[in-house]
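All remarks here apply to the structure that follows.
Just one protein chain is left out here, and the rest sit where they should.
Let's turn to subunit A:
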């Protein structure tokens, strides 16, 4: 955010249960500048947010405002983040789109490794700011592996899985996450950057990721879309004008407890209050999802939670194949939610492989 979550006051964020907010380093460096934030005591004090903050490196969104290309060195990125003062800061990495192929990906991965050392050297506040490294390497498991090992060697407080959420197909996406979580240390947080949709978060959590960031909940709110267990609800739709139910009858947020879809429909895209109320609900929904993931894991009921979640989102059992494959690798049995035909298909593939392997031996 540029010093605020769109349309919500810090009191509301606390009420919703937000524990950590991401600050957009590029925007903050532009306005009001990291020097000013530093002079006024850091971002926590500037926005009066008593909980945690994370800043990104400022490198990901380098579209220039004034037409001049902006070069950000690792040293500059860390300096800016030191001044802003967030609890977690991100190393500057060389990000390439996963849809790109060729030597550029390898170049980006090695550069990311060289830069982590420069970031570590430039970091003036290792005692109060945690520098996370970011794993790059595109969709190539060999490159990803080299990057993971390189970062783990530096013994950082946490690790991010970067370079995803940029247009790659879901099947490639989950495999990269699975590979990274399998090889990153168990006792350090794993942060999948730019993810995302509730379904993606559930899958990545099953695979062993811990942290996520996404503009999706608030951005989609501004377009009149609410997050619900079934997926999404488009409040702009004319049918909503007469719907006197709450957005989500199972949601305990102040929006669902007090307002009907009809009223929200009358506000969305026309009045600021509409996007405020929807942003509130959507963030509450995401916080609740995180809480439920957390508590179901702690209580040893994670597979049930996942099944429940998938059943609501895919009542016909038409769970996407990538989700089924990912859950299998995560060793979460979701057979009860899959339509029988699909499940048999998936397991058939598995048993065919086994036969081939045996024959080869």
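Basically, contacts are C-beta pairs under 8 Å (C-beta built on N, C-alpha and C of every residue); 3 or more make two chains touch, one makes a residue touch a chain; residues count from 1.
Just so we're on the same page, contacts and distances are computed from a predicted model.
UniProt records the chain missing from this view under the protein name "Queuine tRNA-ribosyltransferase accessory subunit 2", selected from "Phosphatidylinositol glycan anchor biosynthesis class U protein-like", "Signal recognition particle 9 kDa protein", "Histidine-containing phosphotransfer protein" or "Queuine tRNA-ribosyltransferase accessory subunit 2". Contact with the chain not shown here comes from a single listed residue; of A:51, A:104, A:149 or A:270, that residue is A:270. Between the chain not shown and the residues A:19, A:99, A:155 or A:258, the one that touches is A:258. By the touch criterion stated above, the residues of subunit A touching the omitted chain are 2-4, 6-12, 15, 27, 31-32, 36, 39-40, 46-48, 241-242, 244, 254, 257-260, 262-263, 265-267, 270-273, 275-277, 280.
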